[in-house]
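Removed: one protein chain of the complex. Kept in place: all other protein chains.
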Amino acid sequence: MNYQAILNEIYEELQPELMRGRVADYIPALAEVEKGQFAMTVTLDDGQVFSVGESSKQFSIQSISKVFTFTLALDIYSRELYKRVGVEPSGNPFNSLVQLEYENGIPRNPFINAGAITITDTLISHYKDEYKTLEVIMHFVRQISGNPKLSFDSAVAKSEMEHGDRNLALARLMKSFGNFENDVINTVMTYFKHCAITMNTEELSRSMLFLAFGGRDPISKKQFITPSQAKRINAVMLTCGHYDASGEFAFHVGLPAKSGVGGGIAAIVPGKMSIAVWSPALNKYGNSHAGTLALEKFTTKTGLSIF
Amino acid sequence: MNYQAILNEIYEELQPELMRGRVADYIPALAEVEKGQFAMTVTLDDGQVFSVGESSKQFSIQSISKVFTFTLALDIYSRELYKRVGVEPSGNPFNSLVQLEYENGIPRNPFINAGAITITDTLISHYKDEYKTLEVIMHFVRQISGNPKLSFDSAVAKSEMEHGDRNLALARLMKSFGNFENDVINTVMTYFKHCAITMNTEELSRSMLFLAFGGRDPISKKQFITPSQAKRINAVMLTCGHYDASGEFAFHVGLPAKSGVGGGIAAIVPGKMSIAVWSPALNKYGNSHAGTLALEKFTTKTGLSIF
Amino acid sequence: MNYQAILNEIYEELQPELMRGRVADYIPALAEVEKGQFAMTVTLDDGQVFSVGESSKQFSIQSISKVFTFTLALDIYSRELYKRVGVEPSGNPFNSLVQLEYENGIPRNPFINAGAITITDTLISHYKDEYKTLEVIMHFVRQISGNPKLSFDSAVAKSEMEHGDRNLALARLMKSFGNFENDVINTVMTYFKHCAITMNTEELSRSMLFLAFGGRDPISKKQFITPSQAKRINAVMLTCGHYDASGEFAFHVGLPAKSGVGGGIAAIVPGKMSIAVWSPALNKYGNSHAGTLALEKFTTKTGLSIF
Partner (left out) sequence: MNYQAILNEIYEELQPELMRGRVADYIPALAEVEKGQFAMTVTLDDGQVFSVGESSKQFSIQSISKVFTFTLALDIYSRELYKRVGVEPSGNPFNSLVQLEYENGIPRNPFINAGAITITDTLISHYKDEYKTLEVIMHFVRQISGNPKLSFDSAVAKSEMEHGDRNLALARLMKSFGNFENDVINTVMTYFKHCAITMNTEELSRSMLFLAFGGRDPISKKQFITPSQAKRINAVMLTCGHYDASGEFAFHVGLPAKSGVGGGIAAIVPGKMSIAVWSPALNKYGNSHAGTLALEKFTTKTGLSIF
């Protein structure tokens, strides 16, 4: 299939959509990103890369980082992890305290904020220290992305912390239920740091490739996790990857994927490829408006879908 | 692959599990079904059928019928249907009124009770009459199952109605929000009738085959719905098919599937096959205990999974 | 104290407020009542009556009737009644199903719709029959009001029933929890009938007098309930009498009182008097806008308050 032609077509068709939606504006660092930008990259197992738009422009991956920390925690804790976080869709806006309270401080899944903060907490417990933890996370994303220089944007992380009261409330609530082990402030800060990792679509697409191929990066030949773990992470991306629009996304796109408020979405086609798309203006669910449409067009045009 | 051998293996391995869990006991007709029974059938596109256990014993398909009514309604209304019912996982026990009230009488998806009752209501609006509607539903399940004599168990339907106050409350609540068009009692009665359809695993497996093959039954060569509609139904089965354990099911089994409180589960492997399993004792989420394990074993042993 | 002068003063001061707020418009029969009307009556134990405004104009007492049915049920069932309905403020809009579901079908108090329907259900269980029950209710309100010809407006009751889906849903939900004994439709219809009783402020004020005097009407000398029961009804009026603005009302007015969406409010000053006020335009909580202000002015000017 001529993926480059398909990407070009999508890019052209989406021009009228690029200015629609709103850039995340709860922190200044994200609010100042210009609308109208777009990039999309497809990476195949043989190393072929197809891109369109501003595919070398860095953006804040935000919640997409939750896939990487979940991967690390699953590798360390295996089934034990599910004592502290579930794998069910939340059925509520992504940062609600209500469900967390009704369910005794056990977050529904690793991709809602409470769950991702719990995952960070489990990593800090394992590595004893939040600096070591952040180092391990950065080492991992540098490996899977193929870019040894990847880093996170401290200004974004700091700004998130300044507006981080709701996430701190979530962490405190989990602590009150006994589902929190480390210092609340340090843990949430570490969470904001890994959310502030910046990538471009080429790096992000490459980073997801191991999940499309049973936990093994087909280019570097490194096996990061077991095939069974990779399948399970993909299942959670499908059912929980897009906040309260996960069902819609599965319905319209039909691929395991994870979005972030920075406007990025990373998706995989099992056994075939990984895809990253970026466009900063968000729809009402907090997912990239043009990014979601681009993936829907991609699966329609290619017939690729897991269903 | 030797599917018969795999089914035999699963059947043997599951012996110690068959008595675990509880048979649905909210109505006498279901409560008297004996624990310990098990059947499983795989149907391939070339008509090959592999079965194990009591595969010709009839059971009440209950909520699995929601897949068939959703199929009919989607075919009639297409996108218009989503004005009346969503496609998001519910994140709450399957018959809760709470979410329905907060979301103004629009059920989250067609597989929770409120959503399935709405679907029945849309069918009655289209066919003008509840008897005609039931006839159309029965005609359709007879076609897809290949059994022209399939029927529903009136005693079960009547018994459900006698204990149907919660479902009537759901319907009334939707009516109070303006999301209900026909007589409440008649519509809920029609819903209970299609839930009371009885099948064996061979018929149920065959009934799902069109969903595994883009809406076209590969045996009868009939195209019931478009490939795109089939994919979407599969997506909703994956994200919403197992009440509040849909995430768990996707995580452990990794196939689009729908369960019923009669102990049946119907699943598909896109492009490959359909599977039906039945064992009446349920786990705490209301899904067949041994049935869920059987499907997990099946995907582990065969390596089949959509992820 | 010169009550007539005080009422005249209040009437004059409230002129600018009479057109503010909205008349209840969920049923046509209530929607067509003209804004701007006002009446207020004070009744003392020696039979003195002071009125201002349209005090002989009939209006629909609506939820105020819940005080009278609660009185009858408390007299019949005494402490047993609390197995079926509580006495706690609801902290939620007056007809919410959410709380009812979380609390297993036991309504929080007899003045929210669910609670009042339960009370009607207990009366029908006692009197065996809904017609007999309605007769008993009408006989009671005729006695306490001193008007043997009081009746209810069938057109209003019928219209309520046509828009009664939410109340029917509440009744069904209670039935699903086992907290409902009679036919849902007949019981809710009986409830709507007693809500449709019409009175003027003179009759309504007189009707409440027995609650201000330990359960004994000081004019007719009839003892309807025990002093202890009267105190308890007054306590429930204070904590639950004004939907989700009961705290505000206690705070600003400081008297046990009950409001209805027809624009009436009935209040008592223990040991001193009863008061009725009517003005059809409602504030955002569903209580008479001018009526609430009139009572606030009355307690400020007279210094009467239970606190």
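Note that the chains take the letters A, B and C in the order they are written out, and that residue 1 is the start of every chain.
In this section, a contact is a pair of C-beta atoms (placed from the backbone, for glycine too) under 8 Å apart; a residue touches a chain by one contact, two chains touch by 3 or more.
Please read these numbers as outputs of a predicted model, since none were measured by experiment.
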{"item": "Interface partners of the hidden chain - shown chains only, full complex considered", "value": "A, C"}
{"item": "Residue among A:A29, A:V49, A:I76 or A:L97 touching the omitted chain", "value": "A:L97"}
{"item": "Residue among A:V49, A:L168 or A:I219 that touches the chain left out of view", "value": "A:L168"}
{"item": "Footprint left on chain C by the chain that the document does not show", "value": "86-92, 99, 108-109, 228, 230-232, 234-236, 238-240, 244-248, 250-252, 254, 256, 270, 300, 305-307"}
{"item": "Touch residues of chain A, complete complex, unshown partner", "value": "96-98, 101-102, 165-166, 168-170, 172-173, 175-176"}
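What we mean here is this: only the chains that are shown with their structure count from here on.
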{"item": "Overall pattern in which the protein chains touch one another (line/ring/star/complete/other)", "value": "line"}
{"item": "Chain copies touching (chain B, chain C) - same or different residues, decided at half shared", "value": "same"}
{"item": "Turning angle required so that chain A lies on chain C, C-alpha fit (0 to 180°, nearest 5)", "value": "180"}
{"item": "Reference chain C; chain at largest CA-centroid distance", "value": "A"}
{"item": "Rounded Å distance, chain A centre to chain B centre (Cα mean)", "value": "32"}
{"item": "Distance between the centres, which are taken as Cα means, of chain C and chain A, whole angstrom", "value": "55"}
{"item": "Distance from chain C to chain B - Cα centre to Cα centre, in angstrom", "value": "48"}
{"item": "Overlap residues in chain A, where contacts from two or more other chains coincide", "value": "none"}
